[in-house]
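Left out: one protein chain. Kept in place: all the others.
Labels run A and B following the written order; every chain starts at residue 1.
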Amino acid sequence: MTLDRGLRWGPGLLAVVILALAPLLFSDFYLSAVITKALWLGIAAVSLIFLAGYAGMVSLGQVALYGVAGFTAANLVMADGGSKVALNPWVATLLGLVAAVAVGLFLGAIASRSYGIYFLMITLAFSVLVYFFFAQVTQLSGFGGVNNVELPSIVGNPLQEPARLFYIALVVSAVVYVALRYIARAPLGLAFQGVRDDPERMRALGHNVPLLRAVAFGLGALIAGLAGILSVWWNTRISPGSISLSQTIDVLVIAVIGGLYRLEGAWVGAGVVSVLENWLRGVDLVGNRFNTVIGTIFLLIVLVSPGGLVGIWGSATRTLQSRTSSRPAGDTAVPPNEGGSHALP
Amino acid sequence: MAAWVAYKATQNVRTFVVVGLNGLTLAGLYFVVASGFTLIFGLMRVVNMAHGSLYMLAGFFAFELQDRLTGGEATSAFGSSEAGVGDWVLPLLGASLAIGVIGLVMQQVFLRWNQGQELRQALITIAISVIIADQALANFGGIAQELAPPSVFPDSVNIHVYALNYPFFRIFVLSAAVAVGLVLWTVIQRTRYGMIVRAGVDDRDMVSALGINIQLVFAGAFFVGAFLAGLGGVLGGTMISVDKGNDTQYLLIALIVVIIGGMGSLGGAALGALALGLVDSFGDVYLPEGYTNYSVLLIFGMLVLVLAVRPLGLFGRPA
Partner (left out) sequence: MRKPGEGRPSRLWILLAALVLALAATAAACGGDDEEAADTGAAATTGGGEGTGETIKIGIFANNEGPFAPFEGQTWGGAMLPLINRGATPVSDDPTKGVDDAVIAGHPIEFVYGGSDSTPDKAVEEARRLVEQEKVDILIGPLSGSEGIAVANYSKEQPGITFVNGISGAQDTTLKVRSPNFFRFHNDGTQWTAGLGDYAYNELGWRNVVTIGDDYDFPYSQIAGFVAEFCSIGGNVSKRLWPALGEEDYSSFITQIPEDVDGFFMGVGGTGTVAFVKQYGQLRGNLADKIMGGIFMTDPVILKELGSQVEGVVTAGMTAGDSQEPAYLEYADALGAAYPDLEGTASSVFAYGYYTAMEAVVQGLEQVDGDLSGDQAAFKDALSNLELDAPLGTIKLDENRQAIMDNFLQQIVADNNGDGVPDVKTIKTIPQVDQTFAGFFSPDTPSPDRTNPECKKATPPPWTKQGGGG
């Protein structure tokens, strides 16, 4: 019993304490370059996980959507490059989110009648097209991107006062997480899960399935948009390189490493990947081939544990519990069987 | 759009003809690449995200092979030294076969035991493409290379229309694409193997239940699909260039062609390739000046149009 309690509450309390005190525990550089980055990457990844896990839509377009939000906001404030419509940064942020949601709803509507792997392909194609759009339309960005983006005053200067952006990212992450968990259990979320599990039946029950899927995608776009805005604040710039295919794959890797069905997995994965990338850059043996390393880790995780690291932890603690107490192994979320093209592995 | 193009065409017919040929020849290349992709998906429901990587690898392999065969001559100073027919055909066949084998190995090791788990397979092939991309950068460098066609091929031919000269190799690629299409079509429609493939696309389980060794069929099809990617890579490497950005580029092309044309449909792939090739070429030239960099939107618009009307592509069929 004590062990069980320990496993449940101990790490959690530790986590809360460490995160709250992070600016004191870590150097400015680490706080900013690794931890804050992990937070907003986690938000991007959770949008993917939410869509994949709760709505059955594996989307590779989240990075492109956060690019739309980011580029829109960057173009609407004072900056070097872009269209320099100098609006208030908060207004620009809002419009950026609106743009992302609008594009998300539009894309969601177009792809709403496509399922499974086909849907994934379409989102991937759109994602690369968005990248080329911003790379080629120099009026909005061009290859050099938009630099020196004016930030809202509360963010301050992310390089000099990284704690501010850290707390903002932390708060946004927490809000997004709580909101998604709430939605998951609300009627809308249940409808999403119904669509994920059996669209035909949902249609028979009178639901407008394409509409539901479009709405889900729009919601995912909103969350991705939040990540995009944060990424612009973090970088103080945005360029097509920020939303290239390798970034899309990075976010996918994060989501998979963390675990495609657990919302928490987003930040676990983001944390692991950020720390790993920072560490690997200094390791002589790896040298320039860290992409190979990340790719291999990704491959191994997909081959071995579709539930990602979170899945591994879950099985490990379950094993521990079932060995040390008479409690039956808990009602874990079991991924549905692979079958038709609508389900997930 | 068509009206605008027609209007511009009458203004300068020579340009129109050249651009039209550009589009057609590009379409040929795209078809060769996409046909392999659609074959693999149509039959095995595997979205091979490493398809573009295979294309790129084939180009690099062929380049290396040609470099060694000609002692570095043909691959450096173009126009000033001889590349024999063998110096091009051998790399073509060698690279394509090698890629076919690599594809086959990939399928046997990573994809055979998790059939049906489409997402997982997509993730696996993505991971493989990341690794291939990084290793290719390490081993082949980041600079674009070019394969030299056999020097018996003229550089350009007079096509007798408006006294235009047009690059011969591009016309060759177009003919090759047509040939590939015909061969594929014949095999699929007229041979027993093709019949099994068609049946497998329609109903995999039934075919298996009929006692046919479906694994062998899959292996063969994957080999062919990868081989086609390799073929495309060598053709493209000679027509345009071999570059480390090719993997993303040609994966996107394969995706778009197949989204438009429909999964598993050869005719769809041909149509999709035509659409993409023509829009690509005409967009670059005929968009109003100052807006030529919006040509991406045209492609986007085309996708939207097709998906709005036929979510599974023009000739696509549901699983």
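Throughout what follows, contacts are C-beta pairs under 8 Å (C-beta built on N, C-alpha and C of every residue); 3 or more make two chains touch, one makes a residue touch a chain.
Predicted, not measured: the structure shown is a model, and the values here were computed from it.
Checked against the hidden chain, the listed residues A:Leu25, A:Ala86, A:Ile154 or A:Val304 yield one contact partner: A:Leu25. Only one residue in the set B:Gly36, B:Gly52 or B:Pro167 touches the chain that does not appear here, and it is B:Pro167.
With the whole complex as reference, residues 15, 18-19, 22, 26, 76-80, 137, 141-146, 155-156, 165-167, 170, 240-241, 243-245, 249, 280-281, 284-285, 290, 292-293 of chain B touch the missing chain. Where chain A meets the chain that is not shown, the touching residues are 7-16, 18-19, 24-30, 33-35, 38, 53-54, 80, 132, 135-136, 138, 142-145, 147-148, 157, 159-160, 181, 184-185, 190, 193, 196, 235-237, 239-242, 244, 261-262, 264-265, 267-268, 271-272, 275, 278-279, 281-285, 287-288, 291, 309-310, 313-314, 317, 331, 333, 335-336.
Note that only the chains that are shown with their structure count from here on.
Interface residues of chain A, counted against chain B in their complex, comprise 58, 110-111, 113-114, 116-118, 120-122, 124-126, 128-129, 132-133, 136-138, 245-246, 249, 252, 256, 288-289, 291-292, 294-296, 298-299, 302-303, 306, 338-341, 344-345. Put simply, chain B touches chain A in their complex at residues 45, 47, 110, 114, 116-120, 122-124, 126-128, 130-131, 133-135, 138, 248, 252, 255-256, 258-259, 263, 293-297, 299-300, 303-304, 307-308, 311-312, 319.
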